[in-house]
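With one protein chain removed, the remaining protein chains of the complex are shown where they sit.
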Amino acid sequence: MKKNTQPLSLRVPEPTGRPGDAPDFSHIRMDGPGVMARPEVSTTAHAMLDHAFGLIRVLDDEGKAVGPWNPRLDPVTLRRGLKAMILTRAFDERMHRAHRQGKTSFYMKCTGEEAIAVAQGMLLPREDMGFPTYRQQGLLIARGYPLVDMMNQIYSNAADPIKGRQLPIMYSSKDFGFFTISGNLGTQYPQAVGWAMASAYKGDDKIAITWIGDGSTAESDFHSALTFAAVYRAPVILNIVNNQWAISSFMGIAGGMETTFASKAVGYGLPALRVDGNDFLAVWAATAWAEERARSNQGATVIEMVTYRGAPHSTSDDPSRYRPGDEHEKWPLGDPIERLKQHLIALGEWSEAQQTEAEADAVEQVRAAGKESEAVGTLGQSRPSVKTMFEDVYSTEDWRLVEQRREVGV
Amino acid sequence: MKKNTQPLSLRVPEPTGRPGDAPDFSHIRMDGPGVMARPEVSTTAHAMLDHAFGLIRVLDDEGKAVGPWNPRLDPVTLRRGLKAMILTRAFDERMHRAHRQGKTSFYMKCTGEEAIAVAQGMLLPREDMGFPTYRQQGLLIARGYPLVDMMNQIYSNAADPIKGRQLPIMYSSKDFGFFTISGNLGTQYPQAVGWAMASAYKGDDKIAITWIGDGSTAESDFHSALTFAAVYRAPVILNIVNNQWAISSFMGIAGGMETTFASKAVGYGLPALRVDGNDFLAVWAATAWAEERARSNQGATVIEMVTYRGAPHSTSDDPSRYRPGDEHEKWPLGDPIERLKQHLIALGEWSEAQQTEAEADAVEQVRAAGKESEAVGTLGQSRPSVKTMFEDVYSTEDWRLVEQRREVGV
Amino acid sequence: MTTQPMNMIQALNSAIDVKMTEDPNVLSFGEDAGYFGGVFRVTDHLQKKHGLTRSFDAPISETGIVAAALGMATYGLRPVVEIQFADYIYPAYDQLVSEAAKIRYRSAGMFTTPITVRSPYGGGIFGGQTHSQSPESLFTHIAGLKVVIPSNPYDAKGLLTAAIEDDDPVVFFEPKRLYNGPFDGWHEKPVSPWKTQDLAQVPTGKYVEPLGKARIMREGADVTILAYGTMVWVSLAAAEHAGVDAEVIDLRSLVPLDIETIETSVKKTGRCVIVHEAPKTSGFGAELSALVQERCFYHLEAPIARVTGWDTPYPHAFEWEYFPGPERVADALKAVMSGGR
Partner (left out) sequence: MTTQPMNMIQALNSAIDVKMTEDPNVLSFGEDAGYFGGVFRVTDHLQKKHGLTRSFDAPISETGIVAAALGMATYGLRPVVEIQFADYIYPAYDQLVSEAAKIRYRSAGMFTTPITVRSPYGGGIFGGQTHSQSPESLFTHIAGLKVVIPSNPYDAKGLLTAAIEDDDPVVFFEPKRLYNGPFDGWHEKPVSPWKTQDLAQVPTGKYVEPLGKARIMREGADVTILAYGTMVWVSLAAAEHAGVDAEVIDLRSLVPLDIETIETSVKKTGRCVIVHEAPKTSGFGAELSALVQERCFYHLEAPIARVTGWDTPYPHAFEWEYFPGPERVADALKAVMSGGR
């Protein structure tokens, strides 16, 4: 009764290039800048299916802003964005170096992805809670969170706002709308939906925004988040940061060769926007669209940010073992800082000299913060008092913790 | 900086009707019979997006088989299908009654959904493993599994093939391609994918088929199943049995008001077919399409079977508390048995008299099996030996189990 | 305060109702928990009374339910969610263990998660292996979670109220075998309904039974029985059956645990029997045994005994062989009285 003509075989997807190969991005659908239409915010998900597959881009190769998604930002905002991205990169560079110097046990950069968190952090007020992964340091930086507090966290020193409890870079700041980062992938995604539901439940006007990596969309929490967001029409922006890699696994291992990540929204009836994540203006415009939708009680939007993880996954990683060395250089969507800089120069609102100055200024800001933080101490040189180890497990210490604390003698 | 014009509010979906209301199915997209095209099996998922939203139907209101999906089954097969559905319904009736008589603690009917498991059970050979929920008893019955063994399981009696270990109706039969039912919703779905991957890994030709309820698509396992099926191109048929209800929750609580369940396939790049689940021929044809795709190494298909749960969720449930009493009668896709009967009569291959006879015969088969099973014993009157309680926990009993068994004195 | 005889379902319902009335930040959701009021009807009438957005149905995603509740809690709400059966709490395990339990700690108190996760648990209802489990010890191991189990309507309401008001995440297991009456394990005898019991005279208004306080259900001199949930009633029956003057302690909350009451009692009696329905290995009885042994070693006159479910899944046909009934507990009492040899 069996009808096979030939035996089955197991397919395991492989990336287009491994170390030594020439980079090849031909599998990634790239639309030109300005070609995607901008639907009304009230458009049904079904009527805008195209946006799950196309690519929203604003900046063209000459740095001109084109098409209906151009958010027409004023130069002041653009310069603020550029500077925040530059500062984010400078911060990453220094902390990466701090790791090599033994000042911290761990660090993670967001090189090449700065536009996303920076634009979104600027656009949304701090009252809107962000539920980040570990690559949205740009959100804190764009919102002016003190660099020295970030460093204190990284060093787990006596001034660490979260008392040495977490791995470096797992920041937390309620005041800056930055939810406590979890080391567990994906868990923040449905929590953001719950937070947004609470705002709606209370009749408030706050919305939530969250991020997940391409690889992590495979986690269960991704599914529950989209289900709850759709069913309860939660005011939340659901970003998928598709940076092509999940540690050593290319995005095909998460299903990225089969369809776009944005199209994951379709099955929940949620609208999807697939966006050039290295284009500050496109990121801004798409986020503003989703924001308007959320604030006007029309529910959630899924945004795939197409970008590239330029740096190693973390300081524990060596990408030269699993991908072509020059992939980042060959990445067709370029570098977000370069592109915004080029745009500002094209507008006559910026110059190479200003760029050099801004870079120097960023390095100096980071240096100053570093000095201040290192004065408190780097990893192991300074830390919160040992008795804090037993605090915050519960709202009040139970007898076990009292006894255990006494056993440590604190 | 906030831009709301009015406060947010939380949306909780509600069904179109509650007890006392008139049934209203206008929210369900219904295409006429024969209108959906039948794409080549090799069509990409993206090129057949329509099939995730339309409705594949073959039988028209007069019982004629129309359109490109007509599987052109011979009358012998059709009569076999009709009889298996009749037998399934008769079995359900009797066991439901057995519950009222105190012979079992629990029962679950599949009334109105018989076409699905029966057609699929006939079409696929037993070597293809089915990973069922609790409403695919039709699969066992269509494949000729002894009714008495089903009853013995339901009665947890001494002849229960699974030794009284499971709640009634949680059958298991390796020989009949029926995977051990789990009480935990959804878990079987990614297991089916794994089983199919194993067949492909071995270069065999067996495929897997699995079912999940509309409500249970919200479970995490649904997502991991589709992810793995897409990434590894597993030879598996993934059915979503959308019977409109999940206990007391209408399908909108699972997101069914936002889009179709079939469209959940889109985000994984899997092809989707949305099918009239009460149309034996449509079920058959869609399954054959998916089977061909799987066997020819082109991977998985998601099939939404649009149907209606005619019976209470289980013997513990009373649907008159949460849905209009006459919803089932008003269900626009009718009854699968009636429709296939009408078709056979229209073909001149069946008559009312034959129908009456077939029904009587089914009742008699069930009665005979019931007699045999009740001779062994109903719940509490007969059971496997107590010492079996300690068996099959591991491949060999460890000392704990030996000691515990001795404590019971067996 | 006016009282009223209530069964455990009514008492639990009343706790949520009272809190929802008092505090607009309290809401309730779960599978079938809205319009229908839950498969055990614990949330009955709440939607009608408090509105659609305050008591509603949830998708069949236990992880989504807990995660959404966590997000809400960090916003400032106090969600009370239902997991339809404790056997189905595992899909939510990651959100409970990695998130609920750790958010306060990892954010140094910046974010807190006052959620209450209610779930019917335990056997004795012919539910088979997926409607009978007692997974409490899987939660007691997780620092940051509280675990509460009532044994009667009065405590059920008082403890659930405390759980909802608690600033930490609480897993609240409801012994479903006790929903309608105090079942003592003599399964062939008819069960008397709650209304005949003092502990079913439940105030209609608000009151709180603090978490972390055990209840001595029976004073006794010879041996201490530590139990919770259904096993409290089984233990009382067993003491009577064995004719042993046992002190029966209903722990009520496993975390925080009322170690003082336990220690005082065992030091007095010199003997201890622990009873639970969950499988023995790494059940909560292991922790109790270890604690008692550590603290009362020089007072013990016999080994501490555990009477528990077997190290097997819960078998449908052998419910009463699996269920630790009064006879098994009585045997343990007698063994402990004779030195456990």
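Just so it is clear, A, B and C label the chains in written order, and each chain counts residues from 1 on its own.
In the analysis below, contacts are C-beta pairs under 8 Å (C-beta built on N, C-alpha and C of every residue); 3 or more make two chains touch, one makes a residue touch a chain.
Keep in mind that this is a model prediction, so the values were computed, not measured.
Chemist: Among the chains you can see, which ones touch the chain that has been omitted?
Modeler: Counted over the whole complex, the chain not pictured touches A, B, C.
Chemist: Would you mind spotting which of B:157, B:227 or B:315 touches the chain that isn't drawn?
Modeler: If we include the chain that is not displayed, B:227 is the one touching it.
Chemist: Out of A:132, A:215 or A:310, which is the one that touches the chain we can't see?
Modeler: With A:132, A:215 or A:310 as choices, the missing chain is touched by A:215.
Chemist: Of the residues B:69, B:134 or B:195, which one touches the chain left out of the display?
Modeler: B:195
Chemist: Consider the whole complex, including the chain that is not shown, and state which of C:40, C:56, C:75 or C:105 touches that chain.
Modeler: That would be C:105, which touches the missing chain.
Chemist: Residue by residue, what part of subunit A touches the chain that was omitted?
Modeler: Residues of subunit A in touch with the missing chain: 9-10, 12, 14, 18, 105-106, 156, 160, 163-168, 170, 182-186, 215-216, 218-221, 246-249, 253-255, 316, 321-322, 379, 383-384, 386, 389-390, 393, 400-401, 404, 408.
Chemist: Considering the entire assembly, which residues of subunit C contact the chain that has been omitted?
Modeler: 87, 90-91, 93-94, 97-98, 101-102, 105-106, 129-130, 137-138, 140-144, 255, 278-279, 281-287, 289-290, 293-294, 297-298, 300, 302-306, 310-313, 340-341
Chemist: On subunit B, what residues meet the omitted chain?
Modeler: Counting over the whole complex, subunit B touches the hidden chain at residues 129, 131, 161-163, 165-166, 170, 172-174, 179-180, 182, 184, 187, 189-199, 201-202, 208, 220-221, 223-225, 227-228, 231, 391-395, 398-399.
Quick note on the criterion: only the chains that are shown with their structure count from here on.
Chemist: By CA centroid distance, what chain is farthest from subunit B?
Modeler: Relative to subunit B, the chain whose C-alpha centre sits farthest away is A.
Chemist: Report the inter-centroid distance (CA atoms only) between subunit A and subunit B in whole Å.
Modeler: 41
Chemist: Whole-Å distance, subunit B centre to subunit C centre, using C-alpha means?
Modeler: 36
Chemist: Multi-chain contacts only, two chains or more: what residues does subunit C have there?
Modeler: Residues 53, 59, 61, 63-64, 91 of subunit C touch two or more partner chains.
Chemist: Counting only residues that touch at least 2 other chains, which ones in subunit A make the list?
Modeler: 197, 199, 201, 220-221, 223-224, 227, 231
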